[in-house]
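One structure coming up, written as structure tokens, with questions to follow.
Missing here: one protein chain of the complex. Every other protein chain is in place.
On to subunit A.
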């Protein structure tokens, strides 16, 4: 397996995702002799995992079972250990498309953070592209390097421990795209410009606060970026539920054949509308929104560097 290529069977050294149920999963490093505890019991790597097909059901010692999934950047994003606030797949999807990333793209990113976006970028630019990622926090930079190695993608990424606002990305005129998720992105716009290819490229800055966005847009304009565009994207999830609503009893009209009240003969007509299960209820399928949803992650500002 690899984060940039599918494999069929679980191997020693793989990072696999253990799926216990709705919204419940965690990553596991597959190793001969290792054991993993779950609420359904123990999973013995040597017998239960290694050699099994990805997507298989594994029964744990207490009798419950789980599914073992092949890692993807999206599953990784949902399960990685947070060292910082991370970007989720909704924003990542839009960033990937708006920066026009594809196999072969060269991308510069700062800050690396917990590596959520980094993994997604690496997946998209593989096998011939490259990610240059800059992180000013030494331990986070180290951890990122380690993870890339564990996930067998170190050949596609270079991690630099420096301050992008002071020292840039460490490369010049090679990038097709630059991504900034730092406190003061306007201080890095100049460096982003020099990291981008001379013939042009795309840039994106992610900021939670509108004041940051204002400064960044101004800086982009000053450096000659065009097509400056700020937007935000939010995810709405629906739960699929079968709902039963009670039909209210509106009483009976007095002794009338032409009654239009909700009596039993009428009910069967109305029933066909909603699939009445039993007397007095109407049933239907609904996509019910969650009680709470993420209302804001950050503003995404995109722009183009072009020769004109």
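Brief remarks on what is shown
The working rule: contacts are C-beta pairs under 8 Å (C-beta built on N, C-alpha and C of every residue); 3 or more make two chains touch, one makes a residue touch a chain; residues count from 1.
The definition used in the following text is that contacts and distances are computed from a predicted model.
Not every chain of the complex appears here, and the one that does not is recorded in UniProt as "tRNA (adenine(58)-N(1))-methyltransferase non-catalytic subunit TRM6", selected from "tRNA (adenine(58)-N(1))-methyltransferase non-catalytic subunit TRM6", "FAD-dependent oxidoreductase domain-containing protein 2 isoform X2", "Ribosomal protein S8" or "N-acyl-aromatic-L-amino acid amidohydrolase". Contact with the undisplayed chain is limited, among A:46, A:61, A:79 or A:93, to A:93.
When the omitted chain is restored, the residue from A:13, A:51, A:104 or A:183 that touches it is A:104.
Seen across the whole complex, the unshown chain contacts subunit A at 4-6, 8, 19-22, 39-40, 53-57, 64-70, 72-74, 89-90, 92-94, 96-98, 100, 102-104, 120, 123-124, 126-128, 199-200, 210, 213-214, 217-218, 224, 228-244, 277, 283, 285-288, 299, 301, 304, 306-308.
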